[in-house]
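Note that this complex is displayed minus one protein chain, with the remaining chains in position.
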Amino acid sequence: MRFRINLLSSFFTGLTLLATLIIFAILFVIIGNVVLHGHKIISWEFITKAPREGMTAGGIFPAIFGTMALVILMIIAVLPVGVMTAIYLHEYAKPESVLTRTIRFAVNNLAGVPSIVFGLFGLGFFIQFIGAGMDKFFGLEVIWGQPCLLWAALTLALLNLPVVVVAAEEALRAVPKETREASLALGATKWQTIRRIILPQALPGVLTGAILSISRGAGEVAPIMFTGAAYFLPYLPHKPTDQFMDLGYHVYVMATQSPDVEATKPILYGTVLVLLILTLLLNFIAIFIRSKVRRQMRQSV
Amino acid sequence: MNQEEITMEEETQAQTEPPEDWEKKLEKPVPKILVEKLNFFYGSTQALKDISVGIKENQVTAFIGPSGCGKSTFLRCLNRMNDLIPGTKVSGKIYFDGTDIYTRDIDLSELRRKVGMVFQKSNPFPKSIFENVSYGLRIQGITDKTILEDTVEKTLRDAALWDEVKDKLDQSAMRLSGGQQQRVCIARALAVQPEVLLMDEPASALDPISTAKIEELIADLKKNYTIVIVTHNMQQAARISDYTGFFFLGDLVEFDETSNIFTNPKDKKTEDYVTGRFG
Partner (left out) sequence: MENSKTIEKKQQAESIIFKRRFHLSEFIIEKIIFLSSFLAILGVVLIFAFIFKEALPVLTSLEVKKEVSLKLFFSTTIWQPVSDFPRYGLIPLIVGTFKVVIVALFFSIPLSVGAAIYTSEFAPVRLKEFIKPIVEILAGIPSVVLGFFALMVMASFFHGIFHSTMRLNAFNAGVALSFAIIPVIYSLAEDSLNSVPRSLKEASLALGANPWQTAFRVSLSVAMPGVLAGIILGLGRAVGETMIVLMASGNASMLSANIFDSVRTMSATIAAELGEVVQGSAHYNVLFFIGASLFVFTLIINSLAHLVVGRLQRKLAGKV
């Protein structure tokens, strides 16, 4: 009896190991496939030149540029707001007040909203309400009331707000309360303490959140499909009211709407590879920073 | 004369008048800090009961008693560090140089500059030694390098640490030993030139040699500062303090010159504690 129980138990244990290995395999196959078919096309030319001949030749530089411009604008919008929200929640707010709980509720739920709903919001609010309103107010033709970098970036900023807030709060929480007390006991004001002592110590954690949000921003397509991304533009975006090309959007359109799949396959795989490298690299960096910080904290306790 | 009176009137509006006969209540000189009927609650638990005591200027006053009896709580009332803990209530008055520190108009930063604190567990900032000690000055807007450097040197000398660290002021303070870190914290507190220095078990986490150094330091400091110590080490209190108060279960059972407390206590509880029958 004992033997049978133990045998069955070993079997189930083995199953869990199998599950783990299958997940590893999935990751390996996906990345492997992309690397296998994509690495051939990656070259300096690919990264720095624009596409030609109906996406069958040339490079994807405009998509890289557009993605970067998008992400930079997004970070400028989301990082200050997210960090300040975290500071408010952790340093100023009364723990159980209605306001605090409402903010937390809002942040948590924002995290679960489907990305296409953000796209809808970007279209309905930013472009058609704010943008069109601005055009009317300034008596312009359609300048602000159309898909562009600015609105796409703001949409992504809203999408990533929870990521930044959660990471920043975790970072603030990690600062030991004795350090805070020491500063206040020397006569520093609350804000001086935050600025000089707490924020510098919380910086790595905040950075992790920023990098994770950049990685997400670079990879999301649904929020930017209708708020600014375009498949082919003969110019690079140079003002916030310009449209832009984007790596993820490029992959989507090319994969689903390309007239000649075989011909565009190399560029397609190359684009996917670039996107993958970009997002995974950013994730690595963020995870690395986070584990380094956690190790540091364990040492100093 | 009338004009002066009027402007004076405006300036004093912020301050609550101390009781008219406070100077008669205690012998002169007037105490630096006067505590009157202080009650303190953590939520619904009362930690301090009707504490009244005067802290004399340029003397070392020690508070002893078994752990958990309110000594640290009392200390933290003196510079309003307890404000940081949510759910606490205070009643009674604490006068610093005649001003009630619990009035609404108090500038907390200023109070804490004048009443400095050294914590039980040393808490240097994860910055260089120089940045630690000069922190208190820099937040006041003092950026003059000469002033900062001179103050850092002076206070590190006062804290008996200068010789050990003078060549490594740029090193992180976290790399120093426990005893050295505590002395950095003392230097840091001294740098803002407080009038009173509160020390919560300043040597409890230290080895005997560092402890001896710090006790030496305290004896030295009282020439220029008023010192209030909380300690559970009776011998330490007997060694270094001029006045001692005995706390028991939130009550200030007895307060007197140190020699009296230890050789001729008036209350039985005090006697039991100092003779080691409990604690």
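Which chain is which? They are A and B, in the order written, and residues in each are numbered from 1.
Just so it is clear, a residue touches a chain if its C-beta (ideal position, glycine included) is under 8 Å from a C-beta of that chain, and two chains touch if they have at least 3 such contacts.
A quick note: this is a predicted structure, and the numbers were derived from the prediction, not measured.
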| item | value |
| --- | --- |
| Hidden-chain contact residue, picked from the options A:10, A:97 or A:296 | A:10 |
| Among A:41, A:55 or A:123, residue touching the chain not depicted | A:123 |
| Residue of A:60, A:73 or A:161 touching the missing chain in the full complex | A:161 |
| Chain not shown, touching residues in chain A | 5-6, 8-10, 12-13, 15-20, 22-24, 26-27, 30, 33-34, 80-81, 84-85, 87-89, 92-93, 102-103, 106-121, 123-125, 128-129, 158, 161-162, 165, 189-191, 215, 218-222, 225-226, 248-249, 251-252, 255-256, 268, 272, 275-276, 279-280, 282-284, 287 |
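Going forward, only the chains that are shown with their structure count from here on.
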| item | value |
| --- | --- |
| Approximate Å spacing (C-alpha centroids) for the pair chain A, chain B | 49 |
| Residues on chain A engaged by chain B in the complex (per definition of touch) | 94-95, 176, 178-179, 181-189, 192, 196-197, 201, 300 |
| Partner chain A, residues of chain B touching it in the complex | 79, 81, 84, 86, 109-113, 116-117, 119, 121, 123-126, 135-136, 139-140, 174, 185, 188-189, 192 |
